[in-house]
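Excluded from the complex is one protein chain; the other protein chains are retained at their positions.
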Amino acid sequence: MNSKESILSNIRKNSCADYEMPDIAVAAVRYDDSLQQFIDMTKTVGGNAHVVQVDEDINDLIRSYYPEAVNIVSNLPEVTIATGNPDVVAKPQDLDGTDVAVVRGEIGVAENGCVWIPQAVKEKAVYFIAEYLVILLSADKIVNNMHEAYDMLQFSDYGFGTFISGPSKTADIEQALVVGAQSACGVTVLILNHR
Amino acid sequence: MRIGLFVPCYVDAVFPEVGVATYKLLKYLGVNVDYPMQQTCCGQPMANAGFEQKAVPLAAHFEDIFQGYDYVVAPSASCAAFVKLNYPRLLEGKHVCQTSDKMMDVCEFLHDVLKVEKLPGVFPHKVSIHNSCHGVRELHLSSPSELNIPRFSKMRDLLSLVEGVTVVEPERVDECCGFGGMFSIEEPEVSVQMGTEKLDSHIATGAEYITGPDSSCLMHLQGIARRQNKPIEFIHVVQILAAGL
Partner (left out) sequence: MSTKHTKAASAFLSNKSRAQFLNQSIWYVREKRDKVAMQLAEWEELRELSSSIKRHTVTHLDTYLEQFASRAEANGVIVHWAKDADEHNKIVYDILQQHGAKKLVKSKSMLTEECHLNNYLINKGIDVVETDLGERILQLMQVAPSHIVMPAIHLKRQQVGKLFEDKLGSEPGNSDPTYLTRVARLHLRNEFMTADAGLTGANFGVAATGDVVVCTNEGNADMSTSLPPLHIVSMGIEKVIPDYRSLAVFTRLLARSATGQPSTTYTSHFRKARPGCEMHIVLVDNGRSDILANPQHWETLKCLRCGACMNTCPVYRRSGGYSYTYFIPGPIGINLGMLRSPRAYSDNVSACSLCCSCDNVCPAKINLSEQIYSWRQGLDAIHKADPMKKIISSGLKYLYGHPTFYYMGLKYAPLINRLPRNILYNRLNAWGKGRELPTFARKSFSEMWKKGIVR
């Protein structure tokens, strides 16, 4: 018997109880203004959230948030200030040194400031290796809570996706919160199509 | 309604006035209360130490003594909780367990069964409530601070009926004092550290008395207060409720 069979047969032999799957119908939190809650939570977790006005250009906004950025990486056609494209690098290590990566988020979660980002670039390193991350998110894709998010989330063929809530952080030294651990030191969510 | 009064071993020996206050208060409230002799201990000390089997004869004896009463009332939250939660298991197959359903701590009994609305006493002092763990988390005398449920406190409700009492609670409102039965002597350093911090947090409220439903916690805190020469008094809740009787 190989290990798989041995483990499975041990499980079957040993199980001493039987419980049914519960009905997962919880009256989860809903917000009167989920957009505002998303903005507030993004700030709470150390990120910026900016509702893009009709007369604002995202490229100008990115410049204004990160004026010293030199290497701006994105595969989004609307990011005209991009100096590099993560889809054409030879290897993911080449993305080290990225000052700002601009990516698209598909779902925003109001209860915790999470943005669901299904991989849409050749090298997912771009989501984690840049000093700063800018996420473009459409206002009509903001949901109340994780139940709603998980009900609608989709993957791309790359088979990777991540919820990102604010910049990377740690409190491992004396519980002192430090923003900017191994990944983005800052996150800005640009909220588009708000009416 | 016939009530059997259970005065736990250490209350009998160290805090008999708590038993007296309980008896007087129940009588004042018109309860038919009796104290059957030959009672000794509920068995919790051995059980918490890991020898619950040694408590089985005590449990059987307890059942016999308190047969025929409608309720068994004790001025000790941890003893009441122990009987309620453990006797059915300890007596399984050996003895019909009835006391588990009948067992109540005196605060529970006054609040939930008698639903006391008036008390005659005056106790013009500031008291800090010691929310004993078994009282809070096993007998539901107050809402545990960990749970997201509506806040309530049966002891606050009862104490508010006594004129002149000012009720406060320490920070970390229901953190354990560190008695834990034999824990207090198996891990004395941790136990005393927990007790010292708890004592200090009660003292920080400015209260004159520390009060609670469990004399075991109070005995532990009092032992520390005396050793550290910290001036604060200790009194069981039922003694305040019985003030003037």
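Which chain is which? They are A and B, in the order written, and residues in each are numbered from 1.
Methods note: a residue touches a chain if its C-beta (ideal position, glycine included) is under 8 Å from a C-beta of that chain, and two chains touch if they have at least 3 such contacts.
All of these numbers come straight from a predicted model, not from anything done at the bench.
S.K.: What shown chains come into contact with the chain that's not displayed?
M.R.: Result: the unshown chain touches A, B.
S.K.: In the full complex, which residues of subunit B touch the absent chain?
M.R.: So the residues of subunit B touching the missing chain come out as 7, 9-17, 19-20, 23-24, 27, 35, 37-38, 40-41, 43, 45-55, 57-58, 61, 133-134, 137-138, 144-149, 172, 174-176, 178-197, 219-220, 222-224, 226-227.
S.K.: In the full complex, which residues of subunit A touch the absent chain?
M.R.: Touch with the absent chain occurs at residues 2-4, 6-8, 10-22, 24, 26-29, 41, 44-45, 92-93, 96, 109, 111-114, 122-125, 127-129, 145-147, 149-151, 153, 155, 158-176, 178, 180-184.
We take it that only the chains that are shown with their structure count from here on.
S.K.: Taking the mean of the C-alpha atoms as each chain's centre, how many Å separate subunit A from subunit B?
M.R.: That gives a centre separation of 52 Å.
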